[in-house]
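Questions regarding the structure given below will be posed in turn.
All protein chains but one are shown at their positions in the complex.
Take a look at chain A:
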Amino acid sequence: MRPSQILLKSGRSAWKGPYFIPFQNLRDALTNHEPVKTQARSCTILPNFVGVRFLVHNGRDYTPVLVTQDMVGHKLGEFSITKKRFTFRCVIF
């Protein structure tokens, strides 16, 4: 099995490789435990992201995501929910 196979579970063609953003401050973030603030929800989680804290944009604010080994191959956006839970609210004028 080719190593890239894990990263290409989505329908993306193999010659392109996974889509990802080369974060500049990844090493600093790993050593200093600083979160990486990003809006790139479609960035694939690579094996070297493991252990890094991200702040992923969900359209409104940035939700914290701690990347673990099992998340490799998924997208950052999968872990930052965009939908608000519905609640009944009494409207008071």
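One rule holds in what follows: a residue touches a chain if its C-beta (ideal position, glycine included) is under 8 Å from a C-beta of that chain, and two chains touch if they have at least 3 such contacts; residues count from 1.
Everything that follows uses one rule, which is that contacts and distances are computed from a predicted model.
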{"item": "Protein name (UniProt record) of the chain left out of view, among \"Transmembrane protein 9\", \"Eukaryotic translation initiation factor 3 subunit B\", \"Small ribosomal subunit protein uS13m\" or \"Queuine tRNA-ribosyltransferase accessory subunit 2\"", "value": "\"Small ribosomal subunit protein uS13m\""}
{"item": "Interface with the undisplayed chain - residues on chain A", "value": "68, 70-71, 74, 77-79, 81"}
